[in-house]
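For subunit A:
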Amino acid sequence: MGLYLNQYPLASIVLITGFMMILIGLWGMLTKTNIIKIIISITVVETGVNVILVSIGYIQGRTAPILDTAVLQIDALSRVVDPIPSALVLTSIVIGLGTTALMLSYVIKMYRVRQSLNIEDFGVLKW
Partner candidate 1 sequence: MSSKDLLPNDGLSEIDQEFFCQAPPEYISPLPKPIEDFMNWARSESLFILAFGTGCGAIELRPLTTSRFDMYQYGIQMRATPRQSSVFIVGGYASVKTLKRIVRSYEQMQGPKFVVTLGSCPINGGMYWDSYNTINRIDHYLPIDISICGCMPRPESILAGFVELKKMIRAGQCDGANLYAKNFAWYKANQKRIIKDWNMPDYNW
Partner candidate 2 sequence: MIKRFFIALSLIILAGTFAKVVYNFVPNTELTNVAKHYVQHGTQELGATNLVTAVVVTYRGLDTLGEVVVLFISAAGVGLLLRRRKNDLVTKEEKRTEPSFLVQSVAEILVPLIFMLGAYIFLNGHLTPGGGFQGGAVIASGTMLLFLAAPYKHLNHGVLTALESISGFAYVLIGILGVTLLGAGHFIDNRFLPLGELGTLLSAGAIPIIYIIIGLKVGTELSVVLEDMREE
Partner candidate 3 sequence: MGPLGLKIIYTLITLVICGVYGLLLGAFMAKTMARVQGRIGIPLHQPFVDIIKNYGKRTAISHGIMFYLGPVFRLTGGIGTLVFIPVIFGSEYFSNFSVAGDLLLVMYFIFFGQLGMALGASEGGHPYSPIGIARGLAQMCAFEVPFALAIIAIAIQYNTFSITEIVAAQQGGILSWTFFTNPFAVVAALLAMLGMNMYPPFSIVLAPQEIPIGPPTEYHSAYLGMLQSNRAIFAAAKLVLFMNLFFGGATNFPVLVLKTWAIYMCSVLVGAAFPRFRPEETIRFFLRWPTVIGIVGLLFAKYYLI
């Protein structure tokens, strides 16, 4: 084991970016009091996770898993990247979208009730 950043710059950069995004998103989720900003932070986290997912599937120097004229079936095994993470990312993006939509509608409703976007104003239930 060891640091392979030098050997595989692209995957590693993407990976690190993903983790950085998660950390940044978490920081936003935990410190921002504005709900909209929190939601944005969440999407940042999600995106970070997706980025990591992509970087995991990426194999240095390969292309997208579409077998057409550019990539022939015969040498596909050594030419394409892993299609599974891509499929997963696709799904995860859609799910993130759904969640975000729902969150935003919550925010709309919450704003209607309280006229506020500060998360500290929504602590009606506690203890």
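The candidates were selected such that all candidates are chains of the complex that A comes from, given by their letters.
Just so we're on the same page, contacts are C-beta pairs under 8 Å (C-beta built on N, C-alpha and C of every residue); 3 or more make two chains touch, one makes a residue touch a chain; residues count from 1.
Note that the structure is a prediction, hence the values are computed from the model and not measured.
Trainee: Out of the listed chains 1, 2 or 3, which is the one touching subunit A within the complex?
Mentor: By the stated definition of touch, the match is candidate 2.
Trainee: Looking at the complex, which residues from subunit A come into contact with candidate 2?
Mentor: Touch list, subunit A to candidate 2: 1-5, 7-8, 11-12, 15-16, 19, 22-23, 26-27, 30-31, 55-60, 64-68, 73, 76-77, 80, 82-84, 86-88, 90-91, 93-95, 97-99, 101-102, 104-106, 108-109.
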